[in-house]
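On to subunit A.
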Amino acid sequence: MSHRETIGYETLDQVPDTVISQGTMLWNRTGSWRYLKPVYRQMTPPCNNGCPAGNNIEGMIRLAEAGKYSDALRLLKEENPLTAVCGRVCFHPCETACNRKEIDAAISIHAVERAVSEHGREGYAPHPVLSASGKTVAVVGSGPAGLSCAWHLARLGHRVVVFEKADKPGGILRYGIPAYRLPKDVLDRDIADIEALGVEIRCNTAVGKDLPWSSLEGYDAVFIGIGCHQPRPLFEGGEETEAVWDALRYLTLTAKGDFPAGNGKTTIVIGGGNSAIDAARTARRLGNAVTVYYHRTRTEMPAFGEEILEAEKEGVAFEFLAKPLDLVIDNRKLRGVRFLKTQLGEPDESGRRKPVPVNGSEFVVNADIVVTAIGDALDRSVLPESLDCDTWKIKTAKMGATGADMIFAGGDAACGDHNIAEAIGSGKASACAIDSKLSGFDIGAARDVITIGSTDRISASRYIMARTGETTGPLSKKVADYDKLNTAYFTRGDRPEQPHLPVQERLAGFDEVAGSLSLKAIQGETERCCHCGVCTACDNCLVFCPDVSVIKRADGTGYDIDLDYCKGCGICVNECPRAAMAMEEDK
Partner candidate 1 sequence: MIEIRLHGRGGQGSVIASKILAVAAFEEGNWVQSFPKFGVERRGAPVEAFLRISRGKILIRSEVTEPDFVVVLDPSLVEVIDFTAGLKKNGAILINTPLTPDELQLPDTFNVTCVDASRIAAEHGLGSPTSPIVNTAICGAFAKSSGLVGIDAVCRAIRDEVPIKPEKNSAAAEAAYASTIFN
Partner candidate 2 sequence: MKKVLMGNHAASWAVQLSRVKMISAYPITPQTHIVEELSEMCGDGSLDAKFLKVESEHSAMASVVAAQAAGVRSFTASSANGLALMHEMLHWAAGARLPIVMVNVNRALAPGWNIWADQGDSLAQRDTGWIQMYVEDNQEVLDSVIQAYMIAEQVRLPVMICYDAFFLSHTYEPVDIPSQDAVDDFLPPYTPEVFLDPESPRSFYPLVMPDNYMEIRYHLDQAHTRALDVIEETGRHFGEAFGRPYGLVEAVNCDDADMIMVTSSTITSPARLVMDELRENGHRVGLLKMRTFRPFPVKAVQDALGGCSKVMVIDRNCSWGKGGIFADELKSALVNLPDSPKVFSYIAGLGGRSVTPDHIMDMARQTLDTEMPSDGSVWKGMKQ
């Protein structure tokens, strides 16, 4: 640039005595050597990628780490209204995806979500994002799918009426999940947020029974999230004994305090899923001796491992490789169940080994009460005939579109995966699909910017940005997997265990078993988070740059590269702990 000169020394005296250039090196723009340059990027953290509800988990943890709990709650609720619920009963696939498990143990994300839901309430008030559209949408069913759909539609400016056949809203959350896992005041708080947006919930109104479908014709769109509540009788002749129950009905009656059976009975639960465990643990709390019978082994049980362990702690017994044949009834009174022993054969289509009956191995187990938990079917009797359904679900295209115009479906009634987070995600996807139809927004063209990471799950916040023409910022569809991290910068720590109620206290009632972590423990968890793929302004790039070419922005929003001097050595990218930088060709 300026006074660049080549100096040749002729004499001894001319040669300097220090090994320092004789003048400024400002002329020497080492950036000219570069053919690659570093860029900052945002990848999708594996937790975000793994959340069926589409939560921005990494963002929540970052805000919680800074003590901004109400901001963290606001961020969560952009994707999911049921945060306090999910912090307790979601099976947290985010934690299964968490890279931290390769270092020490997955972040206790559900505990952070629970804490944010508790401590973020001060300063949080839900409000619609878009102004009123003048459209009205009917939501049938107030389970997680319906509530999620209603929430997002309301945020998008639509009037929503929710129809619920039971006396209170919540569906499976209210009457399927026992209070010791999900206290009902916690559920009420999340639902109150939804109502605060103006969503109207009409209880004791079963559409297709109390109210004909035709009466919804005035609505601009309909979302169906009625769940799968049609019991499938396992045995013949159970009704007459009044001692054989479908698990969901058993749990519902218990939740309402209406269960007729008394204490001290011998109860058999048949099944291996979460409903079986819920029923068994509930039966223990009613004072019964409980044994769960499952036709495969513990390894094949679909229930969450932790739930099985807690059930055992509470005195639930398990018997495996037993296939129920029929009931033993004596004079209209249940005496027991006849089983056949099984052994494991070849894997079936789910990958689990199939139970094969052993001939001549029949045995009878005495029982006062039998609860069957073998999965419920779709109640087709309450659905309009125009919908294409099978035993298990309403057939839908992407984002819940049914064959019928402006009728969408989600949750258990339309999805194969029966879990709460999937239901919440499906309700949200349908809300966005409904909104795009009502507003004329081309959702297909925006798909790439509104889906999360490598999945086809919808981010509501990104949908709103796309819909309103806001820039959505850089977001790689790529997931920041473990092998992309520079783990030298992450020190090992311990994952804190949530406090649990002593077993004796649990069995005395339905008090919540798992307690909250202390704020100190939550702080520790947030600090343990690697923030995979997201720049946290940790300054590593700045510290390691040998050319002082990483310039920190004064407003704290990130860094710029001084390309006059960056040689493209790539040290910053190597030393970025969280893969939030990459090298790209410099053209």
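Keep in mind how these were chosen: all candidates are chains of the complex that A comes from, given by their letters.
A few remarks follow.
Note that a residue touches a chain if its C-beta (ideal position, glycine included) is under 8 Å from a C-beta of that chain, and two chains touch if they have at least 3 such contacts; residues count from 1.
Keep in mind that this is a model prediction, so the values were computed, not measured.
Here subunit A touches just one chain among 1 or 2 in this complex, the one numbered 2.
Note for the complex: subunit A touches candidate 2 at residues 9, 12, 15-21, 23-26, 28, 548.
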